[in-house]
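Note that one protein chain of the assembly has been removed; the remaining protein chains are unaltered in position.
So, chain A:
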Amino acid sequence: MGKSVLVIEDEPNISEAIGFILSRDGWRVATHANGVDAVEAVQARKPDLVILDVMLPGRSGYDILRDLRADAATGALPVLILTARGQARERRLASEAGASHFMTKPFSNAEVLEAVNALIGA
(Lines give C-alpha, C1' and ligand atoms only; values in the text may rest on other atoms or scores of the structure.)
Protein backbone atom coordinates (compact mmCIF):
# COMPACT_ATOMS: atom_id res chain seq x y z
CA MET A 1 0.00 0.00 0.00
CA GLY A 2 2.36 2.69 -1.15
CA LYS A 3 -0.12 5.05 -2.84
CA SER A 4 0.12 8.60 -1.60
CA VAL A 5 -2.04 11.64 -2.32
CA LEU A 6 -1.65 15.35 -1.68
CA VAL A 7 -4.96 17.19 -1.21
CA ILE A 8 -4.57 20.90 -2.02
CA GLU A 9 -7.82 22.44 -0.78
CA ASP A 10 -8.37 25.48 1.41
CA GLU A 11 -11.66 24.32 2.89
CA PRO A 12 -10.49 22.35 5.97
CA ASN A 13 -13.66 20.30 6.36
CA ILE A 14 -13.57 19.20 2.73
CA SER A 15 -9.93 18.13 2.92
CA GLU A 16 -10.60 16.40 6.22
CA ALA A 17 -13.47 14.38 4.73
CA ILE A 18 -11.57 13.56 1.52
CA GLY A 19 -8.51 12.69 3.61
CA PHE A 20 -10.56 10.37 5.78
CA ILE A 21 -12.16 8.39 2.98
CA LEU A 22 -8.87 8.10 1.09
CA SER A 23 -6.98 6.90 4.14
CA ARG A 24 -9.72 4.31 4.75
CA ASP A 25 -9.10 3.23 1.17
CA GLY A 26 -5.44 2.70 1.97
CA TRP A 27 -3.88 5.97 0.81
CA ARG A 28 -1.23 7.96 2.61
CA VAL A 29 -2.80 11.39 2.76
CA ALA A 30 -1.20 14.80 3.13
CA THR A 31 -3.04 18.10 2.92
CA HIS A 32 -2.03 21.58 1.90
CA ALA A 33 -4.25 24.63 2.24
CA ASN A 34 -2.88 27.48 0.13
CA GLY A 35 -1.94 28.18 -3.44
CA VAL A 36 1.21 30.23 -3.01
CA ASP A 37 3.64 27.38 -2.24
CA ALA A 38 1.55 24.49 -3.55
CA VAL A 39 4.03 23.67 -6.33
CA GLU A 40 6.87 23.44 -3.77
CA ALA A 41 4.69 21.22 -1.58
CA VAL A 42 4.15 18.81 -4.48
CA GLN A 43 7.86 18.78 -5.33
CA ALA A 44 8.81 18.13 -1.71
CA ARG A 45 6.29 15.38 -1.03
CA LYS A 46 6.38 13.66 -4.42
CA PRO A 47 2.85 12.17 -4.10
CA ASP A 48 1.48 9.58 -6.56
CA LEU A 49 -1.54 11.78 -7.16
CA VAL A 50 -2.70 15.35 -6.49
CA ILE A 51 -6.22 16.54 -5.77
CA LEU A 52 -6.24 20.24 -6.58
CA ASP A 53 -8.95 22.83 -5.89
CA VAL A 54 -9.22 25.63 -8.47
CA MET A 55 -10.07 28.50 -6.13
CA LEU A 56 -7.23 28.64 -3.65
CA PRO A 57 -6.04 31.57 -1.59
CA GLY A 58 -3.00 33.17 -3.16
CA ARG A 59 -2.93 31.35 -6.49
CA SER A 60 -5.30 29.77 -8.99
CA GLY A 61 -5.31 25.99 -9.27
CA TYR A 62 -4.85 26.31 -13.04
CA ASP A 63 -1.62 28.30 -12.59
CA ILE A 64 -0.33 25.67 -10.20
CA LEU A 65 -1.27 22.92 -12.64
CA ARG A 66 0.51 24.67 -15.52
CA ASP A 67 3.68 24.92 -13.41
CA LEU A 68 3.47 21.24 -12.51
CA ARG A 69 3.05 20.30 -16.16
CA ALA A 70 6.04 22.45 -17.16
CA ASP A 71 8.31 20.62 -14.71
CA ALA A 72 9.70 17.30 -16.01
CA ALA A 73 9.45 15.71 -12.53
CA THR A 74 5.71 16.39 -12.23
CA GLY A 75 4.77 16.64 -15.93
CA ALA A 76 2.96 13.29 -15.96
CA LEU A 77 1.62 13.34 -12.39
CA PRO A 78 -2.11 12.49 -12.24
CA VAL A 79 -3.98 15.63 -11.10
CA LEU A 80 -7.67 15.63 -10.20
CA ILE A 81 -9.14 19.13 -10.45
CA LEU A 82 -11.97 20.18 -8.09
CA THR A 83 -14.11 23.16 -8.94
CA ALA A 84 -17.42 24.71 -7.98
CA ARG A 85 -18.05 25.60 -11.62
CA GLY A 86 -19.19 22.97 -14.05
CA GLN A 87 -19.61 24.91 -17.27
CA ALA A 88 -18.06 23.77 -20.52
CA ARG A 89 -15.72 26.77 -20.42
CA GLU A 90 -14.34 25.64 -17.07
CA ARG A 91 -13.80 22.11 -18.36
CA ARG A 92 -11.91 23.45 -21.34
CA LEU A 93 -9.70 25.60 -19.09
CA ALA A 94 -8.96 22.57 -16.95
CA SER A 95 -8.07 20.32 -19.86
CA GLU A 96 -5.94 23.04 -21.49
CA ALA A 97 -4.02 23.43 -18.25
CA GLY A 98 -3.40 19.68 -18.30
CA ALA A 99 -5.89 18.22 -15.81
CA SER A 100 -6.08 14.42 -15.74
CA HIS A 101 -9.65 14.50 -14.45
CA PHE A 102 -12.21 17.17 -13.59
CA MET A 103 -14.79 17.01 -10.80
CA THR A 104 -17.55 19.49 -9.97
CA LYS A 105 -18.55 20.33 -6.40
CA PRO A 106 -20.56 18.95 -4.75
CA PHE A 107 -19.38 15.41 -5.47
CA SER A 108 -19.97 12.16 -3.61
CA ASN A 109 -17.28 10.27 -1.72
CA ALA A 110 -17.73 7.27 -4.01
CA GLU A 111 -17.04 9.46 -7.07
CA VAL A 112 -13.78 10.70 -5.55
CA LEU A 113 -12.62 7.17 -4.72
CA GLU A 114 -13.53 5.89 -8.15
CA ALA A 115 -11.76 8.79 -9.86
CA VAL A 116 -8.49 8.60 -7.91
CA ASN A 117 -8.22 4.84 -8.28
CA ALA A 118 -8.91 5.06 -11.99
CA LEU A 119 -6.20 7.72 -12.30
CA ILE A 120 -3.42 5.60 -10.84
CA GLY A 121 -4.76 2.48 -12.53
CA ALA A 122 -5.37 0.62 -9.27
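Criterion: a residue touches a chain if its C-beta (ideal position, glycine included) is under 8 Å from a C-beta of that chain, and two chains touch if they have at least 3 such contacts; residues count from 1.
Everything that follows uses one rule, which is that contacts and distances are computed from a predicted model.
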Undepicted complex member, UniProt protein name, chosen from "Branched-chain amino acid ABC transporter permease", "Helix-turn-helix domain-containing protein", "Sarcosine oxidase subunit delta" or "CO/xanthine dehydrogenase FAD-binding subunit"
"Helix-turn-helix domain-containing protein"
Touching the hidden chain in the complete assembly: which of A:A17, A:A33 or A:I120 does that?
A:A17
List every residue of chain A that touches the chain not included in the displayed model.
11, 13-14, 16-18, 20-21, 24, 55, 84, 105-110
